[in-house]
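One structure, as structure tokens, below. Some questions next.
What you see is the complex with one protein chain gone and the rest in place.
The chains carry the letters A and B, assigned in the order they are written, with residues numbered from 1 in each.
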Amino acid sequence: MIFSFDLLVNAIISGILIGAFYAAVTAGVSLSFGILDIVNIAHPSFIILGSYIAYIVNASLGLDPILVSVLATPLFYLLGAGIYQVYYLSFEKRGQESLRGLAFFFGLLFITEVVLVLYFGVDYRYVEARYIGPSWHLGFVDIPLRILVPSIVSLIMIAVLQIALTRTFIGRAIMAVAQDQFALKLMAVDPIRIKRIAFGISIATASLAGAFLIVIQPVEPSVGREYIGRVFAICVLGGMGSLPGTVIAAMLVGIVESLTSTFYGPSWAPAVSFGFLLLTLAVRPAGLLGR
Amino acid sequence: MRSSLFLVICLVVGAAIFAAALALNNDYYFFAGYVVLQYVVLATAWNILGGYCGYVNFGSAAFFALGAYSTVAIHKLYPLPLPLLVVAGGIVSGVVGLGMGYLTLRLRGAFFAIATLALAVVLQTLIVNWDFVGGSRGAYIVRPEAIAPFGSYIKYLFLIMMLLAIGAIVVARLIERSRLGYGFATIRDDEVAAEASGVPTLRLKLIATTISGALMGMAGAPFPYYIGYLQPSSAFGLDYAVNSIAMPLIGGTTSWVGPLVGAILLGTLQQVATVTISSAVNLLIVGLLLVGFVIVAPNGIIGLVQKFIRHRPVAQVGRHKIEADASGHVP
Partner (left out) sequence: MSSMTTAANPVAPDAAGNVLLSIDNLGKRFGGFVALDGISLSVKSGERLGLIGPNGSGKSTLVNCICGALQNEVGSVTFAGERLNGMTGHQRTRRGLSRTFQLPRPFASLTLADNMRVPLLYTVASRGTVHGAGAIEARCLELLREVGLEDKAHRLPRELTQVEMRKLELARTMASEPKLLIADESMAGLTHSEVEEILALLMRLNAQGVTIILIEHIMSAVMSFSQRLVVLVSGRKMADGEPNAVMRDPEVERAYIGQ
């Protein structure tokens, strides 16, 4: 283990940037699990789906991958709304969300991954863009643009989401639906419709997160699996449904992972977020900024 | 039917299957049969925690792999006979199950499920970095050529797994018919009301996790001998996690029959499919069946059969009277 100041600073900065990206990845789960209480463990596989869509359009038309993902958000929104409708009719209505709902999403996770394998194979895919390749050099600090750009756009996306949740009527209805469905009904708002919108938005974020991912690193179908634990760890740590909390928790996880990887080797990295999760659940399930 | 009679019937059926496989005189049937029986154990074990108590375990592969790796670790120290290795695997996995349960069972079901996923990854990372058992390079276990009086070793492995499968089913059935089974059902139905009714919910959940984990570990213990070369990716494979969930949900979660039916049907289907089509399509079919059944037939195949036979809602536990032993004491 070679300890050097340069390495440390680079690791921390890298961790912060990756953390911002992790926050974007988790934002969807903060919505679906943190607010709606739906355990969508298939979320990472939708992110990978987003990555592949960005890849296809980028490879064939040369469009910027992040732009592609923004254009694809309506499609993902519809996908999310559709999935919620099935989930609601099959499980929520019957009160069986715990066992069968979980199995449902587990099945979706699986199906999505396998379909991608069948269609694209297991080779790594990557995208091309002007900011993939160059790096900024600030003294001894190296910041690859392919990480910086998605990080910044991630934070923008989360800021937009937070504003939408707190300042618009629908956004506030979404925050309210978790707490008091009855009150919503009294205001002539259909809670099911609100939940459907929220879940749709949740999956829409996956489109964007997917583009961020494939800009940062090459992607193949099973990459989603390492994000399952990360995403739920960050969501729980961040206080379940609090977007600011998610950002802080994500950066914390990003930094610790980065330090572990730099000083102990990358083979230990997967255990970091999952270990975080277990610890959080065991010790303080309410998270850092707990409800 | 008394449990002792049930055990005898199972042993007879098992012996008949073994004899039939011997008569076919092709080791392939033993290899394929081993996998199906392994899934019977895994599905039944999963169902004890998942179907009976309602707590979903996404990390079945971890307990399975723990059994396999405990065999590897012990084998390197001192070559014990296989039955003892099976017991050892069960103990290791059982203890880990207990520990994990203690950490996470105070939380809601959803958090427990996620925690099981986290545990599987943490364990895999630990094993991958543990050079004593080969780490990511894997470990070789030389399968003995033959063992008297069976001839090829696979026949011996098949027999062990057959006994494990019978054991798992008998245990599951015993639980169902005992006070424990009723307690599990109330945990699944309404944990708060169960606690208020005098059911020690945490203790029962820990029992379920321990038994479930131990059985999975026992299923994993002979695996290194079966496969010859053990890698973390194969031991911790996602197909174990998916199948141990899909088989009980497709077969039916409310009794020991469901996982058995699910494991035999799905296991056989997959053995046939792997030979004819790719394993990716194989897994896709499992995923589709899982999602399909969970939406359309929540009570699985046995649920469909029951609906077909009667046309009334059927109680899920308690069709049988509780068995009291000779002194009249209820277990």
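One rule holds in what follows: contacts are C-beta pairs under 8 Å (C-beta built on N, C-alpha and C of every residue); 3 or more make two chains touch, one makes a residue touch a chain.
Since the model is a prediction, treat every value here as computed from it, not as a measurement.
Visitor: Can you list the shown chains that the absent chain is in touch with?
Guide: Displayed chains contacted by the hidden chain, ordered by label: B.
Visitor: Can you work out which residue in B:Leu84, B:Leu126, B:Val142 or B:Ala193 touches the chain that's missing from view?
Guide: B:Ala193
Visitor: Given the contact definition stated above, which residue among B:Leu85, B:Ala185, B:Leu249 or B:Ile301 touches the chain not shown here?
Guide: Checking the options B:Leu85, B:Ala185, B:Leu249 or B:Ile301, the one contacting the hidden chain is B:Ala185.
Visitor: Please identify, in ascending order, the residues of chain B that touch the omitted chain?
Guide: 179, 182-183, 185-186, 188-190, 192-202, 254, 313, 315-318, 321-324, 328-330
The working rule: only the chains that are shown with their structure count from here on.
Visitor: How about chain B: which of its residues touch chain A in the complex?
Guide: These residues of chain B touch chain A: 50-51, 54, 56, 58, 103-104, 107, 109-111, 113-115, 117-119, 121-122, 124-126, 128-129, 136, 188, 238, 242, 245-246, 249, 253, 280-281, 283-284, 286-288, 290-291, 294-295, 298.
Visitor: Please output the residues of chain A touching chain B within their complex, sorted ascending.
Guide: Touching chain B from chain A are residues 33, 37, 39, 41, 86, 90, 94, 96, 98-100, 102-104, 106-108, 110-111, 114-115, 117-118, 225-226, 228-229, 232-233, 236, 267-268, 270-271, 274-275, 277-278, 281-282, 285.
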